[in-house]
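Only one protein chain is missing from this complex, and each of the others stays in its spot.
Up next, chain A:
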Amino acid sequence: MKGWRPPAPFLLLLPAIVVLAAVVIVPLILSLYSSFTPFRLTQPASLYTFVGFRNYARILADREFWTAFGRTVLLLTVALNVEMLLGLGLAMLVEKATSGQRLLRTIMMFPMMFSPILVGFQFKFMFNDNIGLVNNALQSLGLTDQAIPWLIDGSLAFTAILVAEIWSSTSVFAILILAGLLAMPKEPIEAARVDGCTPWQTFRYVTWPFIMPFAYIAMTIRSLDVARAYDIVKIMTDGGPAKRTELIWTLVSRTAYADARMGLANAMAYVAILLSILFTVYFFRKLAAARTQIAAEW
């Protein structure tokens, strides 16, 4: 019997298509579908009730969600900017090092080698109000005799989380910007010095435009990271106290697993992903523009 035979390219790609479908496409479609249902893990049948945009409508009106959303954006903005500045400073210092630069580069990467969970535990310990290093140091230096409730006060806890985030990821910026600095031709800098630039002007008009694309690459990578920030927060405060450090993903996981409202959680997750995509697209645009500007050949 001679029936229809699928074309060879399709047949050859079929294994890959099957795997992709099983692990990516089907879960994606299923989760997207479930965000249009009142699906609860405790009531499997609820998966078959289609409610349209009700979950999304509820999220849009949900104060708690928007607070977490805003806090995530705030964390993203502050963390990226501080990391960028610190990373830039570090990179420029390391670039100036005449000896031991390889060693310094390696040391600079240490924070990246730790799991965010471990970083979370470490900072949770350091910021502990009773036995933490931070309070101990402050008290020993005589700066305060109070036990500052780092992880209990809302804004202090947010700061503590920021510090942990920044500590663990500044090196991403430092490494990428250092790569830019090392790749940069030295002559334009010398030309700028002869052209009358002060060191600051040299940086502002010559060095910075050149390393900007590298900074944007770091930004793009980190914006994905922070938008899915979960582990450090989960360990340090678990969104507490009283949801004052709740970020989108801690909220999503709480809604999904603690409250078992999977449909609603999936809707939230899709909004969060949208946020990630927006940030990434924004930095990609910036990156492309900066690349054209320095006429990069990559």
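Simple rule for what comes next: a contact is a pair of C-beta atoms (placed from the backbone, for glycine too) under 8 Å apart; a residue touches a chain by one contact, two chains touch by 3 or more; residues count from 1.
As a convention for this text, contacts and distances are computed from a predicted model.
Hidden chain, UniProt protein name from the list "Rod shape-determining protein MreD", "Germination protein, Ger(X)C family", "Beta-carotene 15,15'-monooxygenase" or "Sugar ABC transporter ATP-binding protein": "Sugar ABC transporter ATP-binding protein". Considering the whole complex, the residue from A:A147, A:C197 or A:I221 that touches the absent chain is A:C197. When you scan A:F39, A:W150, A:F210 or A:F283 for touch with the missing chain, the hit is A:F210. Residues 185, 187-188, 190-198, 201, 205-206, 209-210, 293-295 are the ones on chain A that touch the missing chain.
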